[in-house]
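Read through the structure below, which is laid out as structure tokens, and then see the notes.
Yeah, one chain of the complex is gone here, protein chain that is, but the others are all in their spots.
Here is chain A:
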Amino acid sequence: MAAATHILAGLARDYAAVTPQRLKVIDTYMVFCVAVGLIQLAYCVLAGSFPYNAFLAGFGSAVACFVFAASLRMKTNPKNAGQFAGPPEAAFAEFVFCHIALHFVVSHFLG
């Protein structure tokens, strides 16, 4: 148990020291998406899934936002510069476009 705590503390320390600010912002946004999805899932489990389309829209939105953020993080990470062609601004433009499309689909599915 102490070893696990030690490992986690080291991980957090290295993360804070090594990770660029931009990636931390994206990481906190991803944690936010996970939290929102989990709360919606908890509501669905406790109070029932009716209306199901609304639950799917909300939960799907959280999951999709997480995926888009993960893609943005991969493309804007300086360590992955060799793998992905194009500047981070292009990745951000894709991120924005995907979100616009996602929110139209979600608003349609909300009912």
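We adopt the following convention: a contact is a pair of C-beta atoms (placed from the backbone, for glycine too) under 8 Å apart; a residue touches a chain by one contact, two chains touch by 3 or more; residues count from 1.
The rule we apply is simple: contacts and distances are computed from a predicted model.
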Legend entry - Missing subunit (named according to UniProt) among the choices "VPS35 endosomal protein-sorting factor-like", "6-phosphofructo-2-kinase/fructose-2, 6-bisphosphatase 4", "CBPA2 Carboxypeptidase" or "Ribophorin II": "Ribophorin II"
Inset, instruction - Considering the whole complex rather than only what is displayed, give the residues of chain A touching the chain that is not shown. - result: 21, 24-25, 28-29, 31-32, 35-36, 39-40, 43, 46-48, 50, 58, 87, 89-90, 92-93, 96, 100, 103-104, 106-108, 110
